[in-house]
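Please read the structure below before turning to the comments.
Every protein chain but one is kept in place in this view of the complex.
A, B and C label the chains in the order they appear, each numbered from 1.
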Amino acid sequence: MFEIGLTHYLVVATLLFVMGIFVMITKRNAIGILIGVEMVLNGANINLVAFNRYNGMSNIDGQITSLFVIVLAAAEAALAVAICMNFYKNLNTVDVDHGDTLAG
Amino acid sequence: MGTYETLLCVGVVAPLAMFAVLAFFGHRIGKPLSGWVAVFGVFISLGCATYVLAGWLSATDKAALMATTGYDWVVLNLFGNEMPIQFKVKLDGLTVMMYFMVTLVSTCIFVFSIGYMAGHSDEVDGQCKFHRFFCYLSLFEFSMLGLLISSSIFFLFIFWELVGLCSYLLIGFYFDKKFASNAAMKAFITNRVGDFGFLLGLMLVFVFLQTFDLDQAATNFRQQYATQSGIFAADIDILGWHISGMGLATLMGIGLFCGAMGKSAQFPLHVWLPDAMAGPTPVSALIHAATMVAAGVYLVARVFRLLTPDAQFFIAVIGCITLTITALIAIVQIDIKKVLAYSTLSQLGYMIFGMGVGAWPAALFHLITHAFFKAMMFLGSGQVIEGCHHVQDMRRMGGLRKRMPVTCWTFFIGVLAIAGVGIPGAHIGLGGYFSKDEVLAVAYERTYNWEDRFGGHEKDDGHGAEALHSAAPANDDNVLRSGKVILASGGGHDEAAAHGASGGHHDDPVLAGIAAKQHKIPKWMFWLPIIIAYVTPFYMMRCWWMTFMGKPRDEEVYHHAHESPLMWAPLIVLAAGTFLSSYMMFRPQLGEAAVHATPAPLVVSVDGEVPGSAQEELLGLSHDKAKDPHAALIGIVGFAWLAGMGLAWLIYRNGLELAERIRRLPFIRFIHWCLMEKLFFDHIYDTVLVGGTKWVLAQVSRAVDTYIIDGIANLLGRGTVRIAEFSGNIMDTGGVDGLVDAIAESTQGVGEMVRQPQTGKIRNYVLFGTTGAVLVLAAIIAVVMS
Amino acid sequence: MTQFSVPWKQSPPIEHRGPARGIVALARFVYKVATPIVSRFPGPILIAAIVFSTLAVWAHWELFGWVETIAVSDLNGSANSIWGQSLTVAEIGAYLESKSVFAGGILKYLLWPLQMELFRDLVGLAAIFQLFNLIPVYAIWWERKVAGRIQSRMGPMRVGGWHGWAQSFADGVKLVAKEDLVPAQADGMLFRIAPYLAFVPSLLAFLCFPLGSYWVFRNVDVALIFIVAMVGVEVVGVIMAGWASNNKWSVYGAMREACQMVSYEIPMTTVLLVPIMTAGTLNMVQIGDMQSGGWFTWNAFHNPFTFIAFITYYIASLANCKRAPFDLPESESELVAGFHTEYSGFRWSLFFFAEYAAMFVVSGLAVTLFLGAWHTPLPATWAFEENSLFNVLLNGILFSSPFWFIFKCFIFIYIQLWIRWTLPRIRIDQVLYSCVQVMFPIACIALVGHAVWMVLLDGTMVSTVIRWVLGLMMAAVTFGFLSVAAFGYRNGRRMVGYLAVKQLPGS
Partner (left out) sequence: MKLLTLAAPIIVVMLVAIAPAFAVDTDLTLSEQGIQRSADGGLLEALMFYVCAAVVLGSGLAICLSKNIVRMAVYLFGTLASVALMYFLLLANFIGVIQLIVYAGGTLILLIFGVMLTSKSPWAKFDVKRNELIAAGVVCALFACLLLFVVVNAEWPLETDAVVVGSSMTQFGVGLLTNYLVPFEAMSVLLLVVMIGAAYMARQE
């Protein structure tokens, strides 16, 4: 209980991950979905760093990978916000449910 | 890094910094000032170059200076062994002198262009292109100097492409004029052809010699030859064309030479240089006369140690052809810049030819002298063009000497220099008199005095190494006795051994073995340059006379003509440079550089009583002594300059009438026409290459259109008709409609069913995805647990 | 209510109720006690501050150096475990005797708890919190004085007697006693959280902010970017405040803040790479100690590019803690105070604490990275060896001490004030233009140039000469600046106008 191990972090990461997915499903605001994505990425990152720390830290592969994940997340956010603004420009709303013009 | 390397690097970086400044703030800095910014940058380089040159000349232990440290730029891990690509400063006599030459010439030209571009940088899309010009020039300066100091072929190639780019930008500087942009594209594409070959050679070097560093590559090459391993043991099969051993090495050498062929416009690829005159005149002076086109020769000089005798022979042939045809074309040109362009081509041909016959120091010496006087003449022509308001046609000029005396006489000095004026027998002469003479002398050696030197080994083939073990000493006595040949690094002078430049030594059987494969060159390859040595003074004299002498043929041009100090001051400097470069420090340094930089298969150097040190050999161009090549040459070309210039004077001394009459002579007319058409190279290339490509494409597309597409269409058509008849008669009446309806409805039903989940809402897709993930995970867990 | 011993007429005091009453009473008490002293000996108090700081250096050096010796002595880490007390008071006393420390008999009782890491941390935290409170208080007071001087006024003169030294405390009391308003249309939760989001990061920046070689709460290896991150995170609170106020001006302020911060962090971080490249570490203590060899070893004078980087950094930092001429988020004249239009009282004061602390932090970064952190211009190699009290004191004054660090920081804060009260505010498009098209290229040039310099010229004659030239240039500038200041101080009255000043009390 007071001895914090790998599993504790993994549990937190898992819950964060699932919450992210829940957000992605239930938010109709495009930015909201973006927020969900960020949560998912954070959950994954916690895994990377935790594994790296609890494998003796002889190397830092996990940390560097999570570094790349963070950078990718930033890039993805920039692009996604641009997409949102385009969406708003075209459909005059950010409700992703209106983006179903291709629905059969 | 030592002080010298540091200074060289600073000299390289300074123009780059100025480029950055001009690129960012050029349009703010404004018209005259941005030019001075660029001049400041290149002046820093000149200062560094001068310091380094002085230090180099005064240095005693040059080998210590040349041992430079490098930084690992990136370490490749290929073929199981680590291959560092090093960034390293190549510091030897050749670099130092080329560096000094380039910086000096380009300083003059930068200053000149401030005056010249003031009138020529017209507005494009509302923006003055003045600062852009100097921006490009600084970039070019950076890449040229970088090319000079880079010690690995890899970086050399990078800077090589950079100078190509700058040349493209500057030729197309007036990109709003069609011919300029066309010329730029032509130059760029032609260079691509050459660079493709260069790239192939590079790959061969990388694959077989397994390094990019020049010295390392040379060492590996010799060592591989000694053990008959590596590239000499390799054997490649390209489309049934079977290359191996020496042939492959030759191919590598030729490939590397292809780069030089493109850059310094040798025979098949020479067509771009005359068109490149579409650029501003300072560009023609800097890039297309002095520095960049000479870079090809520099490249050959650098990779000289990787050239097999066959490759050298190929180079010699190319150079010979180039110098001949271009000189002939130059005779009939009427555009002053075109004349200079073709004479440049011809002189480059001389250099390449010299490289090919093994006159390494002579060729480089010719490069340096030529750089000075040709840059001077180009600037002079720029002065004329500027003064005459963009008139380039020599027929409209004439009698300008009163209007622009300085230009006139500096130009005349250039004419004398390129014509090789000198008093045979005495040690007095100008520019080409020494340099061209050395090239020809070596050619003479290779043509006539070869058997008695290498009689024994001429038949030697294939595995020369062990065969020569026995023969080497005799051969060396021979060599040493008539001190005409530097075998390996400087003919086994102890000093050279002490310098130990990648340690060649005269009783090195390997080099002797390769050396023995040097064939004597055929006679026409000696006599063609001799004839051209007569032609050169003719057309240069013609050009000068038509421009400056005689009576003015076009009044308004004559009245416009003027010259401005900002533009003739550089001319004076360059004239002084011409005088100095003919006599002073370059030649001994070149000899020494030869000792260090070329443990080549064979470097022939002319003469010298004692083979004591290479520099003595090159210093003592003792024309007075009864040395065979020079004695012979005095007889053959001693007074070529007199003959050529005299003939030109006779023809053109009063106006163009006589020339015109000569042109109308029946047979001359045909030749004149051919020459005016530049021997049809452009026509041939247009028809064969461009037209051929178009034709092939047309054929292919027509075939596709006719046989495939039409065929399919017809087939479908007929098939449809048949099926229509069939179905119309049988199926349709056979009550298929019900079936059709059934299919239609079922399709619709399935569609209805399937489109339910396709809500088009991204959130639902995420939901489905997650569900899928849950199912898969559950399945996996179930499998694992059970 | 008794009359205060001040030479001007008093209005009858107001009666407060509730907790404010207690606070006001406390304030009055402090005021009564402190005023006569301070107004009588302002100079001695200043000197006492210096002496105290140097003494504190000495004590701190002794104590933690000693605790570290213990820590090294047993590697199982009983010294840095939290509850572990490995030594008794007697042992400590013996140790102090061996080092012949001044007043060891008292010190040992002070030292004994210090080997508890938790205790050390708590002490450090308390110190940080005090620093964090005092610096803004005095920065605010000073800004008002400087503004007054620049505008030919005297600034606050009354509260506390000597040049209104207690003005900020009085303001603090007023602000705490004020009513805490939340607009009806505002998003209440965000509106309440926002000030803390702006306040806490700039407080946290002090966690690993070294005031001296040993004066650092946590000596983290990533201290530098941690501080930069904290300065950057502060913006979230501001944006929240602007958005939650549900007020057009506030939202404009928030938007401006957002784009200004995000875009100015790019050149700022880029030029920060230059000293990082020079030092080869992100640990601020190491970076600071690398510049201990006198003014010509300070990073700013390393080569021209570092100097450019220094100037660029300082301008970018102005924009980053939203000072004039980049104070668009809170431009009083266009958007009434921008993002904190709707705020009042305590929450409003939090924003100001955050802003002034940020000013101190960015100035501190400039000092630590470029201008030889806590070292004086004299090379520290001349410092006295033997640790007698007097020597340590002298070392502290002459060579390095937190006092010098704070002094330098306040010079830069002064320049910030100076700029604010003399330069006009620039438009938002000009702000972004100057960031993207001016600062960023310059930053890139500085970075690349510095890299090239490091490769080619570092350690050669050239760099030494350049370093000295730059240093002397900067010294000349500083000297001229000081002499002008001295002249202004001497002839201030004549310049301001004698009569106008004479009438005011306390001058």
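We take it that a contact is a pair of C-beta atoms (placed from the backbone, for glycine too) under 8 Å apart; a residue touches a chain by one contact, two chains touch by 3 or more.
Computed from a predicted structure; not experimentally measured.
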Contacts of the hidden chain among displayed chains: A, B, C
Among C:219, C:297, C:344 or C:391, the residue in touch with the chain that has been omitted: C:219
Contact residue for the chain not shown (choose from C:146, C:261, C:274 or C:470): C:261
For subunit A, the residues touching the chain missing from this view: 1-12, 14-23, 25-32, 34-35, 38-39, 42, 45-46, 49-60, 63-64, 66-68, 70-75, 77-79, 81-86, 88, 93-95, 97
Touching residues on subunit C - with respect to the absent chain: 18-19, 23, 68, 71-72, 75, 77, 80-82, 117-118, 121, 125, 176, 180, 187, 189-190, 193, 196-197, 199-200, 203-204, 207, 217-222, 225-226, 228-230, 232-233, 235-236, 239-240, 243-244, 246, 251, 254-255, 258-259, 261-262, 265, 281-283, 285, 346-347
Residues of subunit B in contact with the chain not shown: 763, 767, 770-771, 773-774, 777-778, 781
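The definition used in the following text is that only the chains that are shown with their structure count from here on.
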Pairwise touch network: line, ring, star, complete, or other: line
Distance from the mean Cα position of subunit C to that of subunit B, given in whole angstrom: 62
Complex interface listing, subunit B residues touching subunit A: 751, 754-755, 758-763, 766-767, 770
Residues of subunit B that touch subunit C when the two form their complex: 1, 3, 6, 9-10, 13, 17, 20, 24, 71
Contacting residues of subunit A [partner subunit B, same complex]: 21, 24-28, 33, 96-97, 99-104
